[in-house]
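All protein chains but one are shown in place.
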Amino acid sequence: MSFGPHLFLALLEGTVTAFVLALIALGLSLVFGVMRIVNIAHGEFFMLGAVLAWSCSMLVGGGAFMGFAVALVVGPLIVGAMAVAADGLILRRINYQPESTIVATIGLLYIIQQLVLTLFGADARPVVPPIYFRVSFPWFGYSGYKLIVAGVSGLLLLGTWLAMSKTKLGLYMRATQQDQEMAQAFGVPVRRVYAKAFALGAMLAAVAGVLVVPIQQAHYLMGLDPLLLSFIVVIIGGLGSLKGTVVAAFVVGISDGVVSVFFSPTLAKIVATLLVAAVLVLRPGGLFGEEGS
Amino acid sequence: MSGRLTGKVLALHLGILGLLFIAQFVLPAYHHTNVARIMVLATYAVGYNILLGYTGLMSLGHAMFFAAGMYGAGLPIYYLQFGAVPAFCVGVLLSLVLAALFGLIALRTSGVSFLIVTMMFAQACYLALLYFNKITMGDQGFILSKSLESVSLGSFEFAFSDPAVKYNIALLLFAGSFLLSALLVGSPTGRVLIAVRENEERTGLLGYNTYKYKLLSLVISGGISGVAGAAYALLFSYVGASFASILYSIYPILWTLLGGTGTTTGPMIGTGIMFYLVDIASGLTSSYLFVVGAVLVMLILWFPKGIMGAVRTRWLPWLP
Partner (left out) sequence: MAAVDSLLETTALCKRFGGLHAVKDVDLSLTRGEIRAIIGPNGAGKTTLMNMISGRMSPTSGQVRFKGQDITGLKAWGRVFRGIVYTFQVTSIFKNLTCYENVALAAQRRLMGGVTNRLVLSERQIADRVQAALLQVGLSAAGDQRADTLPYGHQRLLEVAMALALDPELLILDEPLQGLAQEEISAFCDLLRTISQEVTVLLIEHNVSVVLELAEMITVMDSGEIIAEGSPAEIERHREVQKAYLGK
């Protein structure tokens, strides 16, 4: 394949990656923005979604589509419940203190990851896509399912935006993000908003996991790469900013796709991590904008 | 006047070292090697604790300093047939330089920003080691034992394969960093570091250039971590990128939290306990890293002071 079509393929792959990454990063950004904490276990929620989707495909009869449909509903709900539990049992008890939360979520990462390893084993498990068709471009055929993933992700992003701007919970979350003390003074149930924000963030990651598992395979370590990437997206795109996160996801996703195809995925990651470090070092306000210049 | 290097404090530290020295004559072979390994890793923890426990800066990227020591010592031996002592010096020097450069860039940030910058930098170093795997052999790593038979001091020849040599070199290096940490903490400079941890702005308004002190702490911390990394390469003959991965940045946090941050004796105890916990767990299941997660969460929830921290609060307030 000559350069042009190769680039087009890279762009397609990058776009699909970007949509999925936007979902995952949005979950992280929400937690950053509303709760002011860094959740290092975020990638594990993504992994759990994928693993649960595989389980559904094994346990639910009626073909790939049924299994997938069940997974799409059940997966995020289970992961959301786990997130609420983690918030109540751990995060609330340490009062969402920044450095303690990071250490605690690192612990949570290992707990979730290793439990999955015990229960599901170390092998990568494939899942059959619910819909299979090929889209024929003049130079290559492309998986139709991947385009559907992009489409569904887009819809979910839109839905989240609508929920944040039109619903009461969304209003509560935006208020808490802007000024927590003020929100509390106005009667916003901040603790409950925190739990719901954490759950919502986890569920977004889980949905992404369910969508992606027919393309990638389910594996207990698959949460680590998306964690790093969504970190990069959130820090570059601006914490808690929905639009910023989506834009950054596209920039990162597409350039990562292009660089990975033409150079090397490792090199792409090196550049990305150093870019994040540079943004943080040069940004005058610190991570949450409170540190003085 | 807690922490000053009084006779009592010195006696405690020398006593612990004495016990470790005697232990090599009574330990069975399996534990003998383990303790040697623990002492090298405890050196790493001691280095880490200077930055976290005494200066109050949490880093998620210290594996890059450990790995700088390891590769700085290992690569010259493997490719250039360096002797043990020169290679060790290269390793330590590399980690010191890396810590200084990193500090100059990253110390304008603090708190969570600093933590993420350390994580990103270390991740970049790890990925670079993988990217250049033609030289570094990446994750697979390389073995040094053929290139590194022994070290000679004067007319004495010490073979690295001899367990007694391993143990005593590890003990020597640990003793050096252990005593250095006690000396530092009890000194006026150590007082300033603790003040930075407690209230950085106030420390600045007492006339101290806190940036310079944080940089000093980072360089010492990185240097000691590099000593540990170089020692690990020399004594256990293996250099591999896994020691630059984020797990090896998480381990010192775990060890110092368990043992007690802000205590000189804590890191060693935390390292010892976790080493055996992981050792036992890995014999039982392949998901042994579960204990890492479980212990971290339990520490954060219920024992934030760690073992020696609790001991100090309840019984021994003079403990440094």
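Order of writing sets the labels: A and B. Residues in every chain begin at 1.
Everything below uses one rule, namely that a residue touches a chain if its C-beta (ideal position, glycine included) is under 8 Å from a C-beta of that chain, and two chains touch if they have at least 3 such contacts.
Just so you know, these numbers come straight off a predicted model, no measurement behind them.
Student: Among the chains present in the display, which ones are touched by the chain that isn't there?
Tutor: Per the touch rule above, the missing chain touches B.
Student: Out of B:Met58, B:Ala106, B:Val192 or B:Ile269, which residue would touch the omitted chain in the full complex?
Tutor: Of all options in B:Met58, B:Ala106, B:Val192 or B:Ile269, contact with the hidden chain holds for B:Val192.
Student: Using the document's definition of touch, tell me which of B:Leu183, B:Leu247, B:Ile273 or B:Ala310 contacts the absent chain.
Tutor: Reading the full complex, the residue touching the unseen chain is B:Leu183.
Student: Which of these, B:Gln81, B:Ser161 or B:Asn209, touches the one chain of the complex that we don't see?
Tutor: Missing-chain contact among the listed residues: B:Asn209.
Student: Name every residue on chain B in touch with the hidden partner chain.
Tutor: Chain B touches the missing chain through residues 1-2, 4, 183-184, 187-189, 191-192, 194-195, 198-199, 201-210.
Everything below uses one rule, namely that only the chains that are shown with their structure count from here on.
Student: Can you check how far apart chain A and chain B are, centre to centre, with Cα atoms defining each centre and the answer in Å?
Tutor: 34
Student: Mind listing the chain B positions that touch chain A in their complex?
Tutor: Interface residues on the chain B side: 58, 60, 105-106, 108-113, 115-117, 120-121, 123-124, 127-128, 130-131, 250, 253, 257, 285-290, 292-297, 299-301, 304.
Student: Along chain A, where are the residues that touch chain B in the complex?
Tutor: 38, 90, 93-94, 98-100, 102-104, 106-115, 117-118, 122, 228, 231, 235, 264, 266-267, 269-270, 273-274, 276-277, 280-281, 283, 286-288, 291
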